[in-house]
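Accompanying notes for the structure given below.
Excluded from the complex is one protein chain; the other protein chains are retained at their positions.
This part shows chain A:
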Amino acid sequence: MTKLPYERPTIRKLTAGPLSKFGPRAGARPVAELEGVPVPELLARFGSPLFVLSERQLRRSYQAVMRAFGTRYPQVQLAWSYKTNYLNAVCRVFHQEGAWAEVVSGLELEKALGNGVPGAQILFNGPGKTRADLARAAEVDAVIHLDNADELHRLLEVAAGRPHRPRVALRVNLDAGIFPQWDRFGFNLENGQAWQALQQVAAATEQLDLVGLHCHLGTYILQPAAYGVAATKLAALALRCQQELSLPVRYLDLGGGFPSQNTLKGSYLPGPDAVPDLDDYAAAIAEALLGAGFRVGELPLLVLEAGRALVDEAGYLLGTVLATKRLADGRRATVLDFGVNLLFTAYWYDHHISPVRTFSEQTEPTVLYGPLCMNIDVVRESIVLPLLAAGDQVVVHRVGAYNMSQWQQFITLRPHVVLLDLQGNPHIIREAETLEYLQQPERVPAHLQG
């Protein structure tokens, strides 16, 4: 019989309150491997911490979204939201699956072009497009989603003298019954701004080619019905546009904002139980568009700028326990080798974190701290975990969205990002940063040298 690993003793307060309806087993189950590859092997090979992405899950998520919407509405197109994770390998997986690109800056536009996306399949969102950005977008024939009147006027100047009219869509914000209402992107529908802008576009039809309408409700929207309301309003606007301005609207872009199964901070239920099924969103949108009164054969294309719903599930962050300690108030604290510098989404979510090896059934609540010498560096305020010791490894789930684009190079360097392909072979898709990389753009004035 092999020797059992040592576990330190722990003292827990006995709470004789009402029984939890979720049953006695609250502790996290161990996750020893990802896509069949042992976690310790990955960490030994690529170092700790380590971001891991599963290509299989990326594709499965994409196909699940397409299945949910494509079996309810005849024409559906996903546009991969670049800002969610613009590692080229990730983008290319989605483009291979058939996704267009949704970009929000000149940088992202160039990234999408570099990934081989034809200009016509790039949707250029964002409230901050410079004149140069607009010129570049017009040049490569991307669709410009107009955000404000200044942008419209700037684009009219850019469009002058071009062989083709730039293709545009109008960003619309509207009251879909959710709070807070995101009214900062695009033109408001209810106060008439959007119609006014459409009239301006119609007047400038010699210079601009209106192809779509766009609406982004917000982020992590948990009410599918709100999408139904938005789709109804947008479809009504499209029909009015078609009838009164003779501008046929070819696509309706209902933006993104679909949740993943992460648990929002302050949520009573865990994400998988609280978040509506994607099918509910699809049903709400399809129902609204099919019933909107478009003529048979003239249904507009439905574009969705899914980001988080496509990538979150496929991302894992692997890390190692550096130390455990007891805080002054008696709470247990665990220091990990990654913090909010890498796990930016720890500000929003109570991430699901699993131990790698098997422990006894004894658990204890603990605070998870990162390695930064900053008070804000808290990964979880409180989580029930087995009795971790220094050197134990953990897996953070659903970290694919935003972390690999919003992470910070702060105090430490950013680690490798590895993609597990369909056979489970790991591929480094972003090298760990080095001191040279960090200092390469730095310049030291002569008087400080030597």
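In the analysis below, a residue touches a chain if its C-beta (ideal position, glycine included) is under 8 Å from a C-beta of that chain, and two chains touch if they have at least 3 such contacts; residues count from 1.
Here is the rule we go by: contacts and distances are computed from a predicted model.
Its UniProt record calls the unshown chain "Peptidoglycan DD-metalloendopeptidase family protein", which is the correct pick from "Amino acid ABC transporter permease", "Nitrite reductase/ring-hydroxylating ferredoxin subunit", "HEAT repeat domain-containing protein" or "Peptidoglycan DD-metalloendopeptidase family protein".
Taking the complete complex into account, A:G297 is the one of A:G297, A:G391 or A:P445 that touches the chain left out.
Within the whole complex, the absent chain has one touching residue among A:K83, A:K111, A:R171 or A:R250, and that is A:R250.
Note on the undisplayed chain: of the listed residues A:K111, A:R154 or A:R167, the one touching it is A:R167. Interface note for the absent chain: among A:P49, A:G106 or A:G212, the touching residue is A:G212. Counting over the whole complex, chain A has residues 56, 59-60, 63-64, 66-67, 70-75, 77, 93, 96-98, 100, 118, 120-121, 141, 143, 164, 167, 211-212, 250-251, 277, 279, 283, 286, 290, 296-297, 300-301, 421-423 touching the chain that is not drawn.
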